[in-house]
Each structure stands twice: as structure tokens, then as C-alpha cells.
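Here the complex is missing a single protein chain, while all its other protein chains stay put.
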Amino acid sequence: MTSNFKSWPITIFLSILSLPIVVMFFYLILDTVTDTTGGSLIPDRLTLEHWRFLFETPATGRASIWKVTANTFIFACTTSATVVATSLTAGYALSRLNMPFRRFFLGGVLTLHAFPTITLIIAIFLMLQMTGLYNTLAGVILVKTALELPLGIWIMKGFYDTVPWEIEMAGLADGASRFTVWRKLVLPQVHPGMAALGLFSFLAAWSEFILPQVLAPDGASQVLATYMQNLIKDDVQPDFNMFKSVGLFYALPVLIIYLIFNQKLMNIYGGGSKG
Amino acid sequence: MRIQLENFTKTFGTTNVIEDMSLDIASGEMLALLGPSGCGKSTTLFAICGIHKMDGGRLLFGERDVTTVPSQGRNVGVVFQNYALYPHMSIYENIAFPLKIRKQNKHDIDRKVSAIADLVHITELLDRKPAQLSGGQQQRVALARALVREPDVLLLDEPLANLDAKLRLEMRSEIRRIQQQTGITAILVTHDQVEAMSMCDRIAIMNKGSIVQLSEPRYMYDNPASAFVAGFMGNPPISFVEGVVEDSLVRLANSSITLPLPASIQIPNQGAPIKLGIRPEHFQPGQSASLPGKVSFIETQGREVLYDVTLENGAVLRSIQATSDILEIGSEVSWGLIQDKILAFGPEGERL
Partner (left out) sequence: MRRAHLLGLGFMAPALLITGLFFLAPVILTAVFSFTSMSSGTGISGGAYSVSEQTIRELPERGFPQETADLLAKDVYRIDEAGLSDLSANFGEPFSKQVRKALSGKVFDGRKALVTEMKKLRERPRSVRQLKISADLFKRSILNIRFDSKAALLASVSDIGISLDASQQTILAETSYTGWSWTTDNYKLISSMPSAFRAAGNTFIYVTLTLSVSIGLGLLLALATFYLPKGQAAAFRAIWILPRILPPVIYVMMWKWLTWDTGFLSNFLLNFGITPRNWMLHSDINAWVCIVLINGFVGASLGMILFSSAMRAIPASMLHASEVDGANRRQQIWHIILPQLRWPILFTTAYSTLSLIASFDYIYLSTDGGPGRSTEVWALYAFHTALNNYGGALQYGLGAALALMLVIIGIGASLFYLRIFNFNELVAKPRIEQ
């Protein structure tokens, strides 16, 4: 930046503005390992008590945290893999291939991309009930994949758009088929896009709450989001220290991925426009 | 207005970009800061307009010390390389912007904008948006915007770099005309010696963060202070050959060829290594001190032809001649040097 403007007033202003989030996040971490007497803001002692949920056998009617975590991983990984695989082909077709209805498909993807998918939850709930996919992880995975797909295709198309046409033209001139050109020449160019979209979809599924809550509320297919919400709902006297421990456990993959892949993800958040 | 830069120092992080540089520009003078990229010429310009802080030294506009004054208070006009026109404003609004910011009244703004538009010949463009203008027109608008506030100094940062060859020629003389008409002190930053020579009263040639030579263009061309300056000035560029001093002659490395030394210099010690600079226009047929060689490359430039001649030790001399019967590659030639024009440099590149 230029030397014409001072930055310290901004630093002070932003520090004050950021206080609520900093406080919330600071205590989110602090409270998982300390105890505080009621009415005070300063913790009295260190304890690992709040993390006991990791080792205890759960109370009857409640799923084990490890089972729930496994479910969440299956949910997030499968969703992410399906979104990436499907977007890879569809994005290429929309970016580079001549085909009938191309304009229509593009318009469709763009429309769906802006469309607020959550409004469809009631119809989807009834559909899953009718098809027997209700209360299964598979049902939630399919639905989440479908809802993430328009954004995924759009992002992948964006990555394909940046691959120079000359690479493909050269490949064709060398005698390769369109398919070979895609697999051998174009696909390696969009690896960063694949990785970014994969991470993005993983995070989106990992954080998803409404879909599992509505479509698979029962114990066997519970994920961390619904597990945690049930925990909060069921307690008459909330034990925030415990909630925060479970919450931090749940948020850990998100925070780690974000710390490592910050820039990659920013690109997608910038490209995607969903609030 | 006279501009004085005294002992200017600039560091980025831990590296010194400019160290202890001084520059004195007379009122109404146009000075070129010439040098290769990374030599610190743009840094100097940014320090003069206040976008970069000075880490040491003083900057005076006339009698006024502006070292710590922010850009807004300095009254400088700057034309940036990409013109930096505000894309969302019309040409009129672009030019009026510096006046509007200073809260001048509408009537004054109107009068000044149309006067300056007249000066740079863009009166008919005032209603358009920058995107609708050609490069040359944008350049004129940028000039108008820089001049409209009647600045103490006009700074031009590579103003011609983004133009095509024909427009560059046209704008060169235009900028000079406008500068002379307004009588403003101007600093031109460029890496193109032709621009510097054709537009400016004086040239400050910079290398690695300091000024190597500061003089009038013609003088600098004829009397470069170092091999670096000699190499930088002139197009097609000067050729260098290396050798050692033997008696009052120079014997070229790995050969029996001897060349005379220019009369004006003091003859160095016997056996001292020496570097001779020979400009293409000084290596011509029909001169004394002839050098035999083979034509190794020919570049036809229309009115003139440029020959590369490889001597028997592998050194290459360039010669530029009026187009007549064109020789072929491989032809044996024996051209000579204009002796007084030979430039002699020491082993460190210093002028002898």
C-alpha cells in the first residue's frame, strides 16, 4: 500500500469490531479444557473432563461418537467424490464440447446455481419416504450431491475455460481423439480445480445440518451435525463446556483444512456465490 | 519550479534500493531518468510524487521542503504507464477530478478543463468513456489530467511504453511540445534511450540505484562516462572489443590485429587490459586503420543496412551504412574506424 494513509486507526477499529467473534472463538477453545464457576468469566482450573464423551460408552438411545464420526466421514467423502466426478465430465462438456441443447444446459446450470435449493426439502422428504431411502445415509448423500452439483459444474467449467484451446488443438492435430485429449491433456491441467472443488464439497457436506436432520434423523445414520444438535436440544441445563468440546471435535477437520488450503478455498468462495 | 532531491535513500525490507542519491532539476527543465528495469528510476519517481516514503534525504519543491508531505499536498502531476484513467468517469470527469477534489467551483473547473483539453487536442472526446478511446487518446487525457491542476512538477512514468511504434513517435513530440508550451518542470522515467534523447534537456542515467551520469543527451552520447552508459545509449548499440595496450596501440585478444587509441586519452601502461567501444556509424568502408573480417549477419532496415562483421579472433563489430549494393553473408570486407570516435574503457568499465 501507499504511504499516504495511516493504518493504525483501522487496526484499532477492526480490533473492536472483531471482538465478538474473537471472544466466542477464544472461549470455544478455552472452555473445552477448563472449568469456570458460575457468574465468572475467568476459568478456575484445567480439566480434560469435558472430553470424556470420546471414551465413554454412550447413554442408551444415543449413538457412539465414533460411529457418528464415521458416518459423517462417509457422508462427506462420498458426496465430495460424486460431486467431483460428475462435475469433471459435465463441466468439460459445457466448456468445450459441441452438443445439442448446450445453451439450455448452461442456462439450466446457471439457474439452478442461483436457485435456493432448501425450498425443495419438503418434496425431497416425501420422495425419499416413497422410495424407501428415508432414514438412510445413501439418501442424504444423493440429495446433497444433487444440490451441490450445479455449483460444482459451474466451478469446474470455470477451470476448464482457463485451459488454453491451443493445447486441445495441438492434441487433435497430433491425432488424438477428443476423449483422449480430455483425459491425457486437459484433465492434468485442472487438477488444482479438482482438489479445490473436492475440498469445498467435503466441507459443505461435513457442515450440512438441515438435510440429515430432516431426511435421516434416526440413530443409525446420524452425523455429527445432528448428533450435536440433539445434544443441545435434549439438555435442560446446558453444559456448554461439553457442547464446545464436541463442537471443537466436530470443527477440527474444517479448521485444519482451512488453515492448510486457505487460498485454494478462497478462490472457490469467490467463484461460488451462495450466501 | 526547481526540484531538488538531496541524499535520497530508499530501502525495501533489508535491501537498499537507492542509496544517497542527489538530483537538481532546473525550473522548466525536462529531465529523463533513464536506466534498465530494476535500476531504481521508478522508485525515485514514486518518492517524488509521495507514493513511497523516503527513508533518508530531503526533497525540495522550490524553497518548500515536501519530504514528509503526503501526495495529496504536494501538487505533482503524474502520467502513469497504463494511464490509470478512472474507467467509470467520462473524460471530462477524469480531467476535472483533481479540481473537484480541491472543491473548486464549477465555473473554474469548466474553464480549466476546456483550456487544457484544447492544449492536448482532445476537446471532441470530453463526453466519452476511457474504454472508447485509443491508446494515444488515453495518453493525451492522462496528460491533461496531470496538467489541469497546474502542478509544480510533471512526472511521466514510461508514458510511451504502451503505444505502438507510430503513435510513440507522434506522442514523443506532442509531450515535448506541451511541456515547452506550459513551461513546466518535468521528469520522464524511461528505459528507452531514444525517448530520453529526443524529448529531454538532460538525462540522468541510472544503474543499480544510483546515477551514473547526468548530462545533455548529445554530450552523453559522445562522451559516455562508462562502458555501461556507452552500451545503453545508441541504437543499433555500440560494439565492444577487448585487448591489451601495446605501445600506443591496442592488440585485440587472441589475434594479431592492432587498433589505434583515440588521440584524446592518456596512454595507459603497457600490457594493461583495455576495452574499446566502436559505434556502428564509426566503422565504415574507406577509413584508415582498416580491419579485415567476414560479414556474418545482415539486417536490412530500409534506408540503412546493418552489418555484423566477425573479425579473425571472433570479435564482432557492427556497421551501419546507407543502402547501396548489398553484400552477401560471408563476403570478405576490410573496413576502417574513425579514430577520434573510438571510446576507450578500463577493465572496470570506467572511461579512460
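By letter and in written order, the chains are A and B; residue numbering begins at 1 in each of them.
The rule is simple: contacts are C-beta pairs under 8 Å (C-beta built on N, C-alpha and C of every residue); 3 or more make two chains touch, one makes a residue touch a chain.
Note that this is a predicted model, so its numbers are computed, not measured.
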- line: Filtering A:54, A:74 or A:146 for touch with the omitted chain leaves A:146
Residue among B:7, B:27 or B:72 that touches the chain left out of view: B:72
- request: Can you list, in ascending order, the chain B residues touching the missing chain?
  value: 46, 49-51, 70-72, 74, 76-78, 80-82, 84-89, 97-98, 101-102, 145, 149
- prompt: In terms of residues, what is the contact footprint of the unshown chain on chain A?
  reply: 1-2, 4-5, 7, 10-11, 13-14, 17-18, 20-25, 27-28, 38-41, 82, 85-87, 89-90, 92-100, 102-103, 105-108, 110-127, 129-130, 142-143, 145-147, 149-150, 153, 165, 168-169, 172, 178-179, 203, 206-207, 209-210, 214, 224-225, 228-229, 232, 238, 240, 243-244, 247, 250-251, 254-255, 258, 262, 265-266, 269-270, 273-275
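In the analysis below, only the chains that are shown with their structure count from here on.
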- prompt: Which integer distance in Å separates the CA centroid of chain A from that of chain B?
  reply: 56
- prompt: Within the complex, which stretch of chain A touches chain B?
  reply: 2-4
Message: Residue numbers of chain B touching chain A in their complex, please.
response: 50-53, 70-72
